[in-house]
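This is the structure, below, for whatever I ask next.
Missing here: one protein chain of the complex. Every other protein chain is in place.
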Amino acid sequence: MSRGGVPVLEGLSFVLEAGQALVLRGPNGSGKTTLIRTIAGLQPPLEGRVSGIEAVAYAGHQDGLKTSLDVVENLAFWAAVYGGGDVEAAMARFDLTDLRDRLAGNLSAGQKRRLGLARLLVTGRPVWVLDEPTVSLDTASVGLFADAVKAHLASGGAALMATHIDLGLPEARMLDVAPYKARPRARAEDEAFL
Amino acid sequence: MIALLTRDLRLAIRAGGGFGLGLAFFLIVVVLVPFGVGPETTLLARIAPGILWVGALLACLLSLDRIFALDWEDGSLDLLATAPLPMEGIVTVKAAAHWITTGLPLVLAAPALGLLLSLPGPGYLWLFLSLLIGTPALSVIGTFGAALTVGLKRGGLLLSLLVLPLYVPTLIFGAEVARRGADGLAVETPLLMLAGLSFGAVALLPFASAAVLRINLR
């Protein structure tokens, strides 16, 4: 797997079963984001393969919210794209119902993040692939998020996330990516030139 | 895909810039020309079709970098790329949204601006028709350019440099239709060429744009 043409991780392999959560750990720059973007299908792996990409709902560092649309409109759009999820239930789950008519541009950072996470619910996809989902969330909101993940797992979903916060998920496995750090070597595209 | 289209249109209306800016620019270009070449009506009438076409083309160019830039900045483009929409569909919808917010208003405004330049009577219909047929090609070609430069800092100037040469055939045939129409000559040949070009671009370029966008999202 590479970022900016630099191989970051190698020899990494895992299987995520229904009902399981896998938490990625590792110091900054160890390749968590790269791994997550690869699994979400945004970039091809240098070697190996990722199966089940079509079941993935991805959430990255940015929430992809439109500041001039309100909360309902933002969610309804993604629901329509993914073929109709339940917007009301998603808002209720992340305590956004009171903010429903507020423009996303007027939300606080934490509220925006909650809206971004609520998007996962309306996608209706079984595998959540999340990059630092709890950034800028307060304790109560982290609790909401942990509950949402638990409910998702209980209903047969799976989750893969990079986070440093303990969500109190009993069935979560940990995976430290640091040992899989790629040997320092040439950028793949440069090999022919060395 | 319809959801994406309605979202883009709604965003354009709310942000204001979408409809207004391109039109205002078009108006200003058309107003500036008489200052430049003098107020003589016969001269203006002669160059009116060309000025209107060039003005519409530049107004179209002005808004191209917004097609993907905003979605790129707030991360929606990544999310859209992982959504169950084909990339070709996304770029087509983006081009369609650009056409509806920029191209269509220009088409509708062009006859009114033709009055300012004393466009001859038979010219209005052909100007309107040629723009109606030609502007979709401008949007689709522009989307290709926008996909090439997405994520580049200072991409705006490069975008113009890349897109303008690609606009040449559309401009030639489009302006030819308007000019011949204004002079009361037969317009069939350039009109057919323009239509062929436009359909061809709309049918084929989204594949190139999608390929380019995938490379840029890597």
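Odds and ends about this structure:
Each chain gets a letter, A and B, in the order it is written, and its residues are counted from 1.
Note that contacts are C-beta pairs under 8 Å (C-beta built on N, C-alpha and C of every residue); 3 or more make two chains touch, one makes a residue touch a chain.
The rule we apply is simple: contacts and distances are computed from a predicted model.
Missing chain, UniProt protein name, picked from "L-lactate dehydrogenase complex protein LldE", "WD40-like beta propeller repeat protein", "Potassium-transporting ATPase potassium-binding subunit" or "Heme exporter protein C": "Heme exporter protein C".
Considering the whole complex, the residue from B:1, B:85, B:104 or B:152 that touches the absent chain is B:152. Contact with the undisplayed chain is limited, among B:15, B:62 or B:166, to B:166.
Although one chain is not displayed, its contacts with subunit A can still be listed: residues 4-6, 184-187, 189-190, 192-194. Counting over the whole complex, subunit B has residues 144, 148-149, 152, 154-155, 158, 161-162, 164-166, 168-169, 172-173, 176, 189-190, 193, 197, 205, 208, 211-212, 215-216, 218 touching the chain that is not drawn.
In the analysis below, only the chains that are shown with their structure count from here on.
Taking each chain's centre as the mean of its C-alpha atoms, subunit A lies 37 Å from subunit B. Those residues of subunit B whose C-beta lies close enough to touch subunit A in the complex are 2-4, 7, 10-11, 14-15, 71, 74-85, 217-218.
Here subunit A touches subunit B in the complex through residues 40-44, 54, 56-69, 73, 76-78, 80-83, 119, 123, going by the rule given at the top.
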